[in-house]
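In this view, the complex is presented without one of its protein chains, the others remaining in place.
Chain naming follows the written order as A, B and C, and within any one chain the residues start at number 1.
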Amino acid sequence: MLRVGIVGGTGYTGAELLRILLRHPGVSLNVITSRGEAGQPVADLFPHLRGQVDLCFSEPDNAVLGDCDLVFFATPNGTAMQSVPDLLDRGVRVIDLAADFRLKDPALWERWYGIPHQCPDLLEEAVYGLPELNRESIRGARLIANPGCYPTAVTLGFLPLLAGGVVDPSWLIADAKSGVSGAGRKATTGLLMAEVGESFKAYSVTGHRHEPEITQNLAQFAGVRANLTFVPHLLPMIRGIEATLYARLTDPGVDLDRLYADRYADEHFIDLMPGGHPDTRSVRGANQCRIAVARPGSGDIVVVQSVIDNLVKGAAGQAVQNMNLMFGLQESMGLESVALLP
Amino acid sequence: MLRVGIVGGTGYTGAELLRILLRHPGVSLNVITSRGEAGQPVADLFPHLRGQVDLCFSEPDNAVLGDCDLVFFATPNGTAMQSVPDLLDRGVRVIDLAADFRLKDPALWERWYGIPHQCPDLLEEAVYGLPELNRESIRGARLIANPGCYPTAVTLGFLPLLAGGVVDPSWLIADAKSGVSGAGRKATTGLLMAEVGESFKAYSVTGHRHEPEITQNLAQFAGVRANLTFVPHLLPMIRGIEATLYARLTDPGVDLDRLYADRYADEHFIDLMPGGHPDTRSVRGANQCRIAVARPGSGDIVVVQSVIDNLVKGAAGQAVQNMNLMFGLQESMGLESVALLP
Amino acid sequence: MLRVGIVGGTGYTGAELLRILLRHPGVSLNVITSRGEAGQPVADLFPHLRGQVDLCFSEPDNAVLGDCDLVFFATPNGTAMQSVPDLLDRGVRVIDLAADFRLKDPALWERWYGIPHQCPDLLEEAVYGLPELNRESIRGARLIANPGCYPTAVTLGFLPLLAGGVVDPSWLIADAKSGVSGAGRKATTGLLMAEVGESFKAYSVTGHRHEPEITQNLAQFAGVRANLTFVPHLLPMIRGIEATLYARLTDPGVDLDRLYADRYADEHFIDLMPGGHPDTRSVRGANQCRIAVARPGSGDIVVVQSVIDNLVKGAAGQAVQNMNLMFGLQESMGLESVALLP
Partner (left out) sequence: MLRVGIVGGTGYTGAELLRILLRHPGVSLNVITSRGEAGQPVADLFPHLRGQVDLCFSEPDNAVLGDCDLVFFATPNGTAMQSVPDLLDRGVRVIDLAADFRLKDPALWERWYGIPHQCPDLLEEAVYGLPELNRESIRGARLIANPGCYPTAVTLGFLPLLAGGVVDPSWLIADAKSGVSGAGRKATTGLLMAEVGESFKAYSVTGHRHEPEITQNLAQFAGVRANLTFVPHLLPMIRGIEATLYARLTDPGVDLDRLYADRYADEHFIDLMPGGHPDTRSVRGANQCRIAVARPGSGDIVVVQSVIDNLVKGAAGQAVQNMNLMFGLQESMGLESVALLP
């Protein structure tokens, strides 16, 4: 049994990690920390875990965490980088679900996250934990930067097009929509149900932190720097991301369904729906990305729809998928639950 | 492996049965029928089951169903009673998730369901499948009447009070609220999102079919006929029932938390929350009933809160719990998934 | 034109007052204050008011407010009582939408609101602003205690029964449900959409501040102290209160629909729906209370359904109704907009 710890377990990502890990047959959860809730039983904060977990939150302590084989950070951006070097030195492997190790360029990181990076020397080693992109590197990694939710949906949607060289990378549009759980469990007026229920809007139109992350991904398989316009929107619902992607075909003869089928033939967690309209509820609670690709009017514009559960394939599920790869477990272990619909 | 069939698999109860049975280690799903969708792959109707099930819906056929050890009926009221006698004769055991076998009195059944009962002789044999009430009878049953969703929440909430004889059975109030999935997957104007979203109301105030079912249950452990006022309400959400129950204490010295703890000490699927306010999301997708009991102002009115997921402990999960009991499996097999929150 | 001011205009009650007063033909809005947002244009905080109002929030200042004919307080509990005596001395009339002047007994107030009352001498003079109960007193009042949202729905629902002396006042049940806007625009985790969306629960089961307020109202027309069990619940929607009330008939021969029709014959803002099921959406945005009364199984339990929009008839609309009465305007002036459905 893997001995794992969770740092920062009071947010939605932490709760979702708990939900998955508590049913994972190869894992024993040793410790879960929270500065704010130290001493409180986990099940008091999360009533759905009553009867499922006996742990209390504890103060974060690297000596204790050092006994784990793996530590997940489900902390705000800028927290993990304070402790990760020491944990790695103690021989612990780390998956950071925040953004600390996602961007390779520390200057870019500082620009978007507003503070200097504490351990830029680890950025090169950190592996971006998108298995469909970096599976082999993940297996050997000590440190995983778990992808952002939007970047997961957008990257998986664009990947076959750009890797196949069939679209113009110089203009790509990603119109992305997320349920409110993607914004976390912070007490802010802007996320009250009376503010975001029964309403819809775009946000961060002039720039969002996930844009450089996606652009970095796209460059990896496009070979050139892609030019992406990324506009996120807030949905009046809790879980789910849908990204509608637009690109211009440079190879009008390409068979798009075939292109996607070939690229994702062996991917257990990607489901292609030719001619379909994937909805977010079909992946609610499941570590799944469903994708459909279309070409309206047989023209040169490709439209890709990509849906995930932001807390599962967009966060905790993907983290467990990475864990499975890192420790030689079956990649889908603990991740087979069926989506909850309706 | 148990060979099971589902008759009428296109509603929400059928979909939920599928979700649970597809992960149940002791079950093989042999057949799923639907008159309307015969020939269609199940996964075309329910996109969350893509990759999970290869079956197509088939026409209901007792010869085929006769090869099963157990058949679930997830059909409209009045359907199961047409086929159940023949299936029992073929040695198949049956769990009916509709109302056909819930009421012991065929005249009462006809009054509430509007048609004569087709096999009143089976009503006596049929066991009301609420394990917390009838566990031993369920083990040996050929035919289970799976309880209604409201009756499950209300009966489990009142049971310790009435069995303990500490309240006046001559006036009991059940103010119950259900998510819209409880009304099924019928195309009716009244269930459109534009009609029921962002709104709330009571319905069937002068009488609802679940009232005689609950009253029958209460009589079983109250010893006398209870006098219940039952008012259902429709919630602007999908899953979940909350019932707030009111009764008058006749024994003001009773320790209510102790009473409930004693009665439910061995019940795996009942969670007591002394001093708490159970919310429906804490049981979303889980075969769980959470209950809290309170006595405002230390007066003689007891207030019980009882929550379930109407599709799980209120329908498909409870059906699987009954199946486990009937076939000597561990009662919780296949029912251990953690609720989905948020 | 009446010169009016609003103190504390950044909450939902304040926003709703603005929406109504900006279209009220007899009112000129002179000043709106907020300590936290002083200097900011009102329309920056509330985008729906862009183009409707040019005012900026200002620091509360009794010298400025003293120029008004009427000041509304849409402040947290305990705020209005700091300034009201001085404003009254300046000849300004006041409507407090918070709880400061609702309870006649200062000891009771302190028990429920946790701080000593600052001007207990005004409690006797303050008129409880429920026009259907106290219309004549409201006309002459200097100081109005605008009712709470739950108390409005519950009191109007019980009034004909208790005033008519046809039910037993010694046990009354009010099972009330409110949309989240009733909890205000505070940044708290418990009101995030990811916490309260798609879920339902009771709260404050052992005691809620609105219980003594309702009990005080009921005593006024019952003649004796009523014994009320009041349980509030939180609905996964924004606007609307539904209260389902239960009482025991002492006069089984009474014609309930007639009783209500007689009592409310001249009430413009009360709509009786015999045999109906009022839904909250039918009053969304409207200063209306819809009521239906039923007697399930012709027994001795009466069930009353009462719905309002918590921000209109439960707060701002009722305040404007009181204003109209106080200043001799037509009672419905500015309050005739039709509910928004769907």
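Quick notes
Definition applied: a residue touches a chain if its C-beta (ideal position, glycine included) is under 8 Å from a C-beta of that chain, and two chains touch if they have at least 3 such contacts.
Because the structure is a prediction, the values reported are computed rather than measured.
Checked against the full complex, the candidates A:S28, A:S199, A:T250 or A:Q330 give a single residue touching the omitted chain, namely A:S199.
Considering B:A38, B:A194 or B:A261, the position touching the chain not shown turns out to be B:A194 (whole complex). Interface with the hidden chain, as seen from chain C, comprises residues 12, 15, 19, 22-23, 46-52, 181, 197-198, 238-239, 271, 273, 276, 278-279, 281-286, 290, 311, 336-342.
If you put the missing chain back, the residues of chain A touching it would be 171, 173, 175, 177, 179, 194-195, 197-203, 205-207, 227, 229-231, 233, 235-240, 242, 244, 246, 248, 277-281, 284, 292, 294-297, 299, 301, 303, 305, 307, 342.
Across the interface with the omitted chain, chain B contributes residues 12, 179-181, 183, 185-189, 191-198, 236-238.
Everything that follows uses one rule, which is that only the chains that are shown with their structure count from here on.
Summed over C-beta pairs in contact, the chain pair with the top total is B-C.
Comparing mean CA positions across the assembly, the chain most remote from chain C is A.
Put simply, the C-alpha centre of chain B and that of chain C have 39 angstrom between them. One simple way to say how far apart two chains are is to compare their mean CA positions; for chain A and chain C this gives 45 Å. Inter-chain centre distance (chain A to chain B, centres taken as mean C-alpha positions): 37 Å.
In chain C, the positions touching at least two other chains are 179, 194-195, 197-198, 236-238.
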